[in-house]
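In this view, the complex is presented without one of its protein chains, the others remaining in place.
And then subunit A:
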Amino acid sequence: MGPETLESLQKQAIAEVLEAYPEKAKKNRAKHLGTDNPEGVKGSCDTTRSNKQTVPGVMSQRGCAYAGSKGVVWGPIKDMIHISHGPIGCGQYSRGGRRNYYIGTTGIDTFVTMNFSTDFNEKDIVFGGDKKLKKALEEIDELFPLNNGISIQSECPIGLIGDDIQAVAKVHKKETGHQTVAVSCEGFRGVSQSLGHHIANDMIRDHVMPDTSHRKDFESTPYDVAIIGDYNIGGDAWSTRLILEEMGLRVIAQWSGDATYKELAIAPKAKLNLLHCYRSMNYISRHMEQEFGIPWMEYNFFGPTKTTESLRKIASFFDEKIQEQTEKVIAKYTAMTDAVIAKFRPMLEGKKVMLYVGGLRPRHVIGAYEDLGMEVIGTGYEFGHGDDYKRTKEDLGRSTLIYDDANEYELEEFVKKLRPDLVAAGVKEKYVFQKMGLPFRQMHSWDYSGPYHGYDAFAIFAKDMDLAMNSPVWNHTKAPWDKEVEGA
């Protein structure tokens, strides 16, 4: 398929998809859908509308601000307790689903996979929940004495009933001397989880960054870096850390997968902030730059091409010693990743992929697929902003369908029309496409595998993609008595 036909097919798909909508919604959605090319003129990456209200009445794949704050940014900080403040549901549905790996004794000195809820009842809604919250904080300190702080994650009702959780947190902090942070991340704020990231970052800025207790006696080295925006899904940050340490750097903080409160507090001691998920933590990186003069740099650890590129970029911030060491690291691992490519590429070459994820992945994982000879023909963000789309352009390999805040109807139609060989998105979509006989990988949770960051991780990624694409199970869909030509 030449680039022209691919692009016209994509354009045609958009036109057809829009037909089903009533006029108002159609006009709205048209602005979120488009195509773009790696070279030349401005395309969808420059112009797409994003970070806007979701059209009502569709199956959006978006989450809420609470999900962005509690689920993404705060929740993985392992030695703090994060209260889901409000009714029982939000905390229960988001319990233990994200695979933010950590080491610790759960329930004693670490708490990530647990669910703490103030379990609002009608009385709390009517009369306010501040008293209950205060009591909850006290009970937590009594029963979980090794917690290194508490965060209060507001669910929808809190902001609507006029509770003053900031005041409650302040009092508790004063009384106990323990870090207590109230985060007003009610789910109705903003249009997606994205605002939740921002609000969460702001609270780190206001409450954690000013806390100098841990950095007072911290002894810095010229090679100190912090990993920002890695949630250690399936251990991603650990496989990242390994490489950085082999380069001769010292990772002093890991935000926020497997993070401890102390690591957040000492991050301003880093010489360079390494930002993986730009979307969720660019705010705090900018703040640290302004406030503490720490430069930050985006990097991409998916697939050897991008990893190597990133390593060289990181090394360029440091002296020759680091740069030399980095080349050694690259040489050492490239031998392995070349072998991985030699092994898996023949089985995956030319296979078409459609992505739909959040954060950094809609662009960052493209390189990893292309390293395996796979071709990404569609990608989009659940909650991206204009700057995400702009950054996507350079990762494109060919004409690519771009969809912002795509809903299930659109994804289904796009897939039917463009016929990719693999769909990589979230759990809500997984079984829809598998039923259509399409191999699918969850790209939020790494489908219970991973890590996918770094060189060792690329071998896992390659193996997983091969597993998905080449499993014999996809051949069984058609019954032997079924004579029709498939796809006719």
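Everything below uses one rule, namely that contacts are C-beta pairs under 8 Å (C-beta built on N, C-alpha and C of every residue); 3 or more make two chains touch, one makes a residue touch a chain; residues count from 1.
Criterion: contacts and distances are computed from a predicted model.
Undergrad: With one chain of the assembly withheld, which option in "Dimethylsulfoxide reductase subunit B", "Type-4 uracil-DNA glycosylase", "ABC transporter substrate-binding protein" or "Nitrogenase molybdenum-iron protein beta chain" matches that chain's UniProt protein name?
TA: The correct option from "Dimethylsulfoxide reductase subunit B", "Type-4 uracil-DNA glycosylase", "ABC transporter substrate-binding protein" or "Nitrogenase molybdenum-iron protein beta chain" is "Nitrogenase molybdenum-iron protein beta chain", the UniProt name of the unshown chain.
Undergrad: Check each of A:190, A:229, A:248 or A:378 against the chain that is not shown and name the one that touches it.
TA: Of the candidates A:190, A:229, A:248 or A:378, A:190 is in touch with the missing chain.
Undergrad: Can you say which of A:60, A:166, A:305 or A:323 touches the chain missing from this structure?
TA: Going through A:60, A:166, A:305 or A:323 one by one, A:60 is the residue touching the chain not shown.
Undergrad: Out of A:135, A:170 or A:312, which residue would touch the omitted chain in the full complex?
TA: Counting the whole complex, the residue in contact with the absent chain is A:135.
Undergrad: Touching the absent chain in the whole complex: find that residue among A:113, A:166 or A:325.
TA: Answer from the full complex: A:113 touches the omitted chain.
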